[in-house]
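Complex shown without one protein chain; remaining protein chains in place.
Think of it as A and B in the order they're written, each chain with its own count starting at 1.
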Amino acid sequence: MRITRRTLALTAFAGAALGGLSLASLPAAAQDSITIGVQVPTTGPEATYGNDMFNAVKIAAQEINEKGGLLGRQIELTAGDSACDPQQAVNAASKLASQDVVGVVGGYCSGATLPTLKIYGDANIPFVITASNSTKLIPANPGNAFMINSTGADQTTKAVEFMESKGIESVAIVNQGDAYSQDLANLTRDAWEQAGKKVAAFETVNKGEQDYSALVTKIKAADPDAVFWTAYYADGGLLIRQLRQGGYRGTIAVGDGSNSPKLFEIAGRAAEGVYAFSNPTAEFLPKAKSFSETYKKQFGNAPGPYAPLTYDGMMLLAWAIEKAGTTDHGPIIEALASADGQEWLSGPISFTDENTLARSNFIVLEGKGGEWALAE
Amino acid sequence: MADDAASRRRRDPAPSRPNTGVAQLLAVFDDPRKFWLAIAVVLVAVAVAPLLFGQYATVILTNALLYVVLCLGLNIVVGYAGLLDLGYAAFFAVGAYAVAILGQQTALGFWAAIPFALVAAAAAGVIIGGPTLRLRSDYLAIVTLGFGEIVRFSARNLEITGAASGISGIEQPSLFGWHIDSPTEFYYVFALLSVFAVIASVRLANSRLGRAWLYVRHDEDAAEAMGIDRVRVKLAAYVIGSIYGAIGGIFFAVNLGAISPESFSFEQSVLILMAVILGGMGKIPGVILGAFIIVLGPELLRDLGELRLLVFAVGLLLIMLFRPSGIWPSRKS
Partner (left out) sequence: MSLTDILMQQLVNGLVLGSFYALVALGYTMIFGVIKLLNFAHGDVYMVGGFVGFGVLSAVGGTLGADWGGIAVAMFLSMIAMGCLGVVIERVAYHPMLAAPRLSILITALAVSLVLQNSVLTLTDGQITAFRTDLGFGGLEIGHVFITYNQMVLVGTAALLMIALETFVSRTQYGRAMRAVSIDKDMCRLMGIDVAKVIAITFFIGSALAAAAGTMAGAYYGSIWYFMGFLIGLKAFTAAVIGGIGSIPGAMAGGLILGLLEAFGTQIPGIGSEWKDVFSFSILILVLVFKPTGLFGKSETERM
């Protein structure tokens, strides 16, 4: 008698855990709302950027809901924490797919986004990728994913062109050892050498290291005309500060991952005169300016580099759902593919045959008086 | 300590401690008469799980089974031989990268690449273990940590490993015309691997080598006096553990289809170690339980968003405070 009871108890124990999993896979929202998945890292070392992107989606969804929602239904967001880890991302994507989301927005850390493409592809769920931009995503895309962040190649072209125009002969390129910044650094090095110029130093730092003084000394000794930081603002701000503190007086340029007002908070006045390559964003469009203000008001800090793009991603998906007039995946994907270059916060969006952004209109910003201004 | 309580309770059925329920539950497996029944129940549950639950649960359970293989491997190093290893993800990485690189650079095919991956992992085990196994466990811990970081940094910096972007487009294997590619199929592959891993672990524990480990773990000097070559015995644990890790890595790589250095971080090593100790070092059912808790815990808490790891950590802390030797500890220790 007791055997059965214990065995039953054990089975119940295992069943409860599994039941929890399968319960979790029931549609989270009530039938009359539209559920959108947001795949970003909200835990782990990349949560800084993930939360920032999530906040941007929240603002977009809120604005849509206040205007009466989509197809007369309210948007409900459900988070899929990718933790910037491929396996965690797959888990999150499987959960979102099982919840019958109408679409997914997000994608940060190309390594974590890559294995999720197959899952969304199998379920034919529209996926608007707003940050991950590795070229490795392109062949893995089954056709339902759309990358609205331009790939490194576009930015490289702009960076090389701009630095040449400034009469720069030698450059030190510094990345952060992740796929995004390493890719941009490699492309820039190749293009720069092809242009017949000198790469004085090619360096990698570890995220979160804080102390870059040894690197600063090395760069100073190599004496390049410019330093190009290809990674994000958090470590970039520290590096810029230490470069200036260490007495480096050449030009400093940063990639689009550092294009955030937060760079000035961290680097302080060292960020004056720093150039940033960026999508036409933030304060340079009236709509973008109001987005920045809403963000600051609601979350108490300035939006990060991918906030405007991610806001656009949510808005673009909403636009596609409206256009398709249904929550069925197929028509929404078709609608996304037909994006016709209308203006969003980050400029016009239309797609190539590979579902990547069909434009390259990087602009150059300059740090002036603690904020970004258009560089002449 | 908890085991004494459990065995006492078997004689005296009156429950006396708050964790009686769990102990009683776990005691089913400790009783030889009910053991096979319990095993049968578990096997049937494993076999039917993907049929009962959706794809999401299947994916998570596959992940848990991967952890079972990894944890059983680390258990040989930590639980059997008593060596603290903080860089176990390195062997996991060697397996995954070896099979991915061979698949891309050669025409070997998946199955033919496996022996090479295993040899590479065993070699890594010897390289790191050989010179360092004489160290005290705390020093060994940092050496393995350092080794784990060296492997990760190398994967990040080298061309052949695809640098930070990693390797993508890894072919899924076929077996006798059966192409393994759906989550359910991978679930059964990992279920099979786990069963093999369990059987191998049981047999190892009861082997001559297993007894040597036990001896070395309890009293190294006495073991040596009895003629056990402790360095060789420890090295064997290391190599076998690294092969387990590599097997996990090999199938991890083909399951995901893409690998990158993020999967092989120090946190990964720590998670595997956590599972081993949490469940109950040295005891196979305990280790399996630990693997499931470490994978399912954060997953069940997903709806909490950024709070989920916080809640999970508090849970871990409470479990350890109430069951300091692990949930289901080995009676021998």
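One rule holds in what follows: a contact is a pair of C-beta atoms (placed from the backbone, for glycine too) under 8 Å apart; a residue touches a chain by one contact, two chains touch by 3 or more.
The shown structure was predicted, so the numbers you read here are calculated from the model rather than taken from an experiment.
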Touching residue (missing chain; options B:132, B:165 or B:201)
B:132
So which of B:38, B:100, B:259 or B:309 would be touching the chain we can't see?
B:309
Per the touch definition above, residue among B:41, B:126, B:142 or B:200 touching the missing chain:
B:142
Given B:84, B:126 or B:231, the correct residue touching the omitted chain is B:84
Just the residue numbers, please: which parts of subunit B touch the chain that's not shown?
78, 82, 84, 131-132, 134-139, 141-143, 145-147, 149-150, 153-154, 156-157, 217-221, 266, 270, 273-274, 277-278, 281, 306-307, 309-310, 312-314, 316-317, 320-321, 324-326, 333
Tell me where the left-out chain touches subunit A, residue by residue.
42-45, 47-48, 50-52, 55, 177, 202-206, 208-211, 213-218, 220-221, 234, 237-238, 241-242, 244-247, 262, 265-268, 299, 301
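Here is the rule we use: only the chains that are shown with their structure count from here on.
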Which integer distance in Å separates the CA centroid of subunit A from that of subunit B?
33
Considering only the defined contacts, which subunit A positions touch subunit B in the complex?
3, 6-7, 9-11, 13-14, 17-18, 20-22, 24-25, 28, 42-44, 47, 51, 79-81, 84-87, 90-92, 94-95, 97-98, 109-112, 114-115, 118, 134, 136, 139-140, 177-179, 182-183, 204
Please output the residues of subunit B touching subunit A within their complex, sorted ascending.
21, 24-25, 27-28, 34, 37-38, 41, 45, 49, 52-57, 59-61, 63, 156-157, 163-166, 168-169, 183, 252, 256-263, 267, 292, 296, 299-300, 302-303, 305-306, 308-309
